[in-house]
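One chain of protein is taken out of this complex; the other chains stay put.
Labels run A, B and C following the written order; every chain starts at residue 1.
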Amino acid sequence: MNAFDRAFRAMRSDLEVHLLSIFSVGVAFVCLVTAMLVVVNVQHVQDRWQHIGKLSVYLNANTAPERINDLDTALRATPGVSGVRYVPSEEARRELMSDHGDDTLAALPEQAFPASLEVDTQEALTFEAREQMAKQLQILPGVESVETYANWSAKLATVFSGGVTAAAVLTLIVLGAVVSVVSSTIRMALQKRHVEVEVLKLVGATDSYVRGPFIVEGAAQGALGAVVALSLVGALYSFVRGTFEAHLTALLGVNISFLPWTLSAGLLLGGAALGAGAAYLSLRRLLVV
Amino acid sequence: MNAFDRAFRAMRSDLEVHLLSIFSVGVAFVCLVTAMLVVVNVQHVQDRWQHIGKLSVYLNANTAPERINDLDTALRATPGVSGVRYVPSEEARRELMSDHGDDTLAALPEQAFPASLEVDTQEALTFEAREQMAKQLQILPGVESVETYANWSAKLATVFSGGVTAAAVLTLIVLGAVVSVVSSTIRMALQKRHVEVEVLKLVGATDSYVRGPFIVEGAAQGALGAVVALSLVGALYSFVRGTFEAHLTALLGVNISFLPWTLSAGLLLGGAALGAGAAYLSLRRLLVV
Amino acid sequence: MRRGQRFDPTAADRPVLVFDGVFKAYRPDCPVLRGFSLTIQRGEFMFVTGPSGAGKSTLLRLLYAAEQVDAGRILFLGREVGRLTQDSVPFLRRNIGIVFQDFKLIENFTVLENVGLPLQVLGLPERVVNLRVGEVLERVGLGGRGHERASVLSGGEKQRVAIARAIVSEPALLLADEPTGNLDPQLAVDILGLFEDIHATGVTVMFATHDRSLLDIRPRRVVVLDEGRAFDVPQGLEGAALGAA
Partner (left out) sequence: MRRGQRFDPTAADRPVLVFDGVFKAYRPDCPVLRGFSLTIQRGEFMFVTGPSGAGKSTLLRLLYAAEQVDAGRILFLGREVGRLTQDSVPFLRRNIGIVFQDFKLIENFTVLENVGLPLQVLGLPERVVNLRVGEVLERVGLGGRGHERASVLSGGEKQRVAIARAIVSEPALLLADEPTGNLDPQLAVDILGLFEDIHATGVTVMFATHDRSLLDIRPRRVVVLDEGRAFDVPQGLEGAALGAA
């Protein structure tokens, strides 16, 4: 019997305890997976906003149509600009209202919505290039202000880095929880099987032979815990997506998505490695019989 | 030796495993405590918004000062109104800008900020009474629109009920996790001490004598897990409060607060009861020797 | 239960233990006890012997309700052991002192704690327990070893701790399952003497052993178990028709 057979045998004979411990590891991982899901989606939103390359050139209320035309032509000729669209005042109002459906905005007078030229820039254009372009546009006659959405990007970056920090903190807590659950399970398995361990050593088993199945058990617990968490969060995710997808897409501007499979696989492997590591550490004392 | 002495002795001899299991229970509880903290604070915000009884009466841009005065007087005479303040257009703009510090808003023309009469109503006034009052105000000449913040309340109510639902789901998961961690620990303690249990029964110990210390251990794990969670979240809370208090208060309109001590004590007792229950259930098989 | 004698004058005459047609099989094809019947009077001293796997330990386990009979019944002080409720089994066991063949010591408890267990379970105060345990340890030759952990003891020392635990609560019935298997001949004779002393105070003793030399020391009633049947030899094996098989 190799280490896997022996681990499998031990886990089967102690099925309930192992299932409980896998569930506990799973609960710890649920926190992590959720945080990662949020981070991944915020990242998408941020990417989208950073690459969307939009500039809004707000025009003075009394700018003459010819000036607007001139501006349009000038903008189209600027390198990096891929499209320009004129949005008159009323249209701006309608757009904003349909986006937000907010009554407060409806109460605003029409002047709150200046006409604008909506400029699409090429994706390759860097953030700095866009800021530069905005500065140059700002001083043109008839231009009230230029919005580069840097503000939004900055806000999103804050949210994103907050999310990453939270995920990092959670990762630490989860690591601690997984290590603690796995090592307490392994320690107890060890105590339960101390006769087996003692006998194995007395009949000439090497340390690695004795350790093998415990490490496999630890790895299995970590990995299965990750699977439990991924399934739980995955189920929740598809429920949320099924129910609120339209709202969320409208709100975020991107389709929400689950963790990419690489990350899921990474979690699984990480769980296995963590479980194996925790088991290995708990077994250190075992070296002395 | 009574059950407590015996439980204490067992926990001391197996200190590490018990600490690990307490930590695992703690991690499960952390989720719950955090959710409760959010719910409690959202509840505060909601209470405040529901009781704040504010109405904003936006005025037409060209309303004559006398009409405003008339309106002011009429409002002050309305039963349930406790105060009226006139906010001219520029002040509204300044206020909004200082609240949000948002450049986009700065770009809005002055007309976007209509003058208003800010009406404070008595706290006792029901939601319906305020809505009624708003309807009546709406038709007065010079009034552009009336904002009762019903919208905000509704949004908050959604957030709140979402929070409550999340907390409930979390409670279930946490219950599961706590029960699973405690019962796996107790089961393993039982396996480790099966000789002790067998001998006790063979020398004439009653079932309750045998069970006692295990149930005490389970209860201790549950309660200490809750303590760990409360301390962890408490520490995090005071950090967040210390660093962001001003921002949060400005944002939410209320001081954030920790869980009331009754809820903390309830969590502790609940943890103990849960642990004891989990232990009791895991011990059922023990009845047969 | 021993106090009960005072109130029931006929109790002293009733047999303390009756096996009545007891059947026990762990595997259907190979029963361990087939219609085992035996009556043991109050205050008897009895050896149980027989080859390995004959059912000596099984017989004792049935008595303290760790196993259930398949057929027949066992009466202890007139009560049927197999019909005791879950709740009254502990009270049966408090009247029986048992030396287990595999000792059943709690390895990480001290000798004192192991021996004191039957008294702890009764809720006696710590002081009384320690006093009594100290006395009993003296009697089995382990005076002063009380604070050692059971796991560090030698085989024979463990066996004597198991004996001390069995007699510490002064039970009405003493079951000893191979209590001298790990003792040197001198110590085995000493321990037999200890059991005889306890027997002299009116305690009923069932002593399961392989050790023929012990059986020969004094003629006692011997029950030989073999192939599921019991042979009752009232006055020792000496001269009986059963050879050394």
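Methods note: a contact is a pair of C-beta atoms (placed from the backbone, for glycine too) under 8 Å apart; a residue touches a chain by one contact, two chains touch by 3 or more.
Source: prediction; values computed, not measured.
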Touch partners, limited to displayed chains, of the chain removed from view: A, C
Touching residue (missing chain; options C:P31, C:G50, C:G72 or C:P171): C:G50
Residue among C:G123, C:G155 or C:P234 touching the omitted chain: C:G155
In chain C, positions touching the absent partner: 26, 49-53, 57-58, 101-102, 152, 154-158, 160, 177-178, 181-188, 210, 212-213, 244-245
Interface with the undisplayed chain - residues on chain A: 1, 13, 195-196, 198-207, 209, 287, 289
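We take it that only the chains that are shown with their structure count from here on.
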Graph separation of chain A and chain C (steps between touching chains): 2
From chain A, the most remote chain by mean C-alpha position: C
Chain A and chain C: spacing of chain centres that average the CA atoms, whole Å: 69
Euclidean distance of C-alpha centroids - chain A vs chain B, Å: 25
